[in-house]
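Heads up, one of the protein chains got dropped from this complex, but the rest are sitting where they should.
Order as written gives the chain letters A and B; numbering starts at 1 within each chain.
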Amino acid sequence: MKIAVASGKGGTGKTTLATNLAHFLAHSYRVTIADLDVEEPDSRLFLSGEPVEEKEMVKMVPEWVAEKCILCGDCQKRCNFNAVIQLNTIILVFPELCHSCYACSELCPESALPMKPQKIGMLEHIKNNTLDVIEGRLDIGQEQAVPLIAKTKKFVNSLHPHPDFTIYDAPPGTSCPVIEATKEVDLVILVTEPTPFGLHDLKLAVETMRKIDRNFAVVINREGTGNDHVARYCKKEHIPVIAKIPNQRKIAELYSRGELIYPQVPEFKEQLQKIEQYIVEFSQGGAK
Amino acid sequence: MKEVVIISGKGGTGKTSLTASFAVLEGGNTVVADCDVDAADLHLLLEPKVIQTDDFFSGKLAVIDGDKCTNCGLCAERCRFDALYFERGQYRVDPLNCEGCGYCSLVCPEHAIFMEEQNVGVWRISNTKAGNIMVDAALGIGAENSGKLVAKVKQEAKKIATQKGIDLILVDGSPGIGCPVISSLSGADFVVLVTEPTLSGLHDLKRVCDLVKQFKISAGCIINKFDINRLVSEQIRAFLEEKKILHIASLPYDESFIQALTMGQTIVEYDQNELCGTIRESWHQVKQVLNNGKK
Partner (left out) sequence: MKIAFTTQETGWNSLIDPRFGRTRFLLCYDEEKDELISVDNRAIEEEAHGAGPKTAQKLFEMNPDIMITGNGPGGNAAIVLDNAEIEIYTGAGEMTVKEAYNAYKNNQLTRF
């Protein structure tokens, strides 16, 4: 079963939940966690382990072959992303702006822009006891997260044996990278906080999930702060709230030190057990 | 006219709450530009009443003219994004997958595909409860922030500031280090970096500092919730000193932040406590640096 942990905004506790949940489940099941927040992956701050594999991740971009070029300038005209610039006698390509559409390359009359692999980031696979931890990390200067998220997912899907649970730590927000991370999962857990910010962004996240037709459930973090508007909204919309993590300063402190929460905070562990119950029922076709 | 941009690298550091506090302290003397379009939360604290709204267009999507299309399928062959598919007797475009590259449009033998600019959202001008004018944007699902949108929001903010003779623009900046942040930062007179003392916070702070330094913009930093990890707070302070970035203030972890937020208030409205005092002082410091015109 594939589960994505997402949130409408940053800072709600998404990574805290994803990492703790994965580590907790790994005691009883085969689990893989993949950090798809490729611009700022931080799950490995909480889950260290033995390195298994490290791969350069690439995307294809055009490379200018000066000797073949007749300087017609069609490549620049065709590129919709300002990634190809002609300065009289030279052609400059900007890989970070390139979307790898292949138009300039395949339409060049002289084949002077062959597509070549260009590094966009790294993929790291480590093992924390029995838990497989995969992280996709975008290089600084690379702006497009979507290609790397797609390739990281592909890598995860190629691992054998297949895990019982694959957990994706999704990027925050509701735009393209989040859609890419969540579009094929069985369940999305939306992490929110019981504040006006939390509610506002939860609504956006819910709208997104409905648009891409995903099953989803909510976990309320920092319960006890704010008000009950989030809980009331979920009730009204028939959205299951499968756990409520209490607001404790100790949790913030542990997080700041890069430590797992549940071994030291029993209330947190209780909530993970509730989530486990829900997802097990869900995977058996029960819960909704 | 001066521009103060507030950024944070990662989310959840309290950037928006602080920006709102500064806006309340300045009142009618500032125009607020919310460039954190993917998480436009500023309006929850400033309660804006919209007075003008306009469509925003960005990015292109392929559109097939059914009358001209002969279903040859060449477009789908060339498309790298699985955005063209055949269903119920004709080729169609999947808007979620289409990247807007235009390759299909270039190769279609019947010239049946054209690229259409998308209405991805709106930008708005509002009056806030604190007496500021605010410019922000609301994007549709799956639409992305971009340098273009940030530039638009800032441009409109500048226009209004000029019209009304207002000297200060407060910008709630975009996260990350790409186009939207570059667009948020360029033209700034001072940058306020908001961070928290966590390993991920420090990591993201460093990344965003490089950009600020490249643009040679004067910067200062506020460490929020500093006491949840004094060790990392110290590491941040050392980093700031090394990079010659002003350490404006360290704010303690305080429940009143969230309590105020729940009441729809900024901390400076909610309570006149020590935290409020530190925030006022921080803002005062920023204004001083601005007035000294340090570059």
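Everything below uses one rule, namely that a residue touches a chain if its C-beta (ideal position, glycine included) is under 8 Å from a C-beta of that chain, and two chains touch if they have at least 3 such contacts.
In this text the structure is predicted, and so the values were computed from the model without any measurement.
Name every shown chain in contact with the chain that has been left out of the document.
A, B
Quick one: which of B:S146, B:S174 or B:S233 touches the chain that's been left out?
Within the whole complex, the residue contacting the unshown chain is B:S146.
Would you mind spotting which of B:N71, B:N97, B:N127 or B:S186 touches the chain that isn't drawn?
B:S186
Can you tell me which of A:I85, A:M122, A:L159 or A:I212 touches the chain that was removed from the display?
Residue touching the chain left out of view: A:I85.
Which chain A residues would touch the chain omitted from the figure, given the whole complex?
81-83, 85-88, 90, 92, 94, 96-97, 141, 143
At which residues does chain B meet the chain that is not included here?
58-59, 146-149, 151-152, 155, 179, 182-183, 185-188, 214-217, 295
The criterion applied here is as follows: only the chains that are shown with their structure count from here on.
In their complex, what parts of chain A are in touch with chain B?
8-12, 39-40, 42, 45, 78, 80-81, 99-103, 106-107, 140-141, 143, 172-176, 179, 194-197, 200-201, 204, 207-208, 211-212, 222, 225-227, 249, 252-253, 255-258
Using the touch definition from the top, list the residues of chain B that touch chain A in their complex.
It is residues 9-13, 16, 38-39, 41, 44, 60, 78, 80-81, 96, 99-103, 106-107, 115, 139, 141-145, 175-179, 196-200, 203-204, 207, 210, 225, 228-229, 232, 253, 255, 258-259, 261-262, 264 of chain B that touch chain A.
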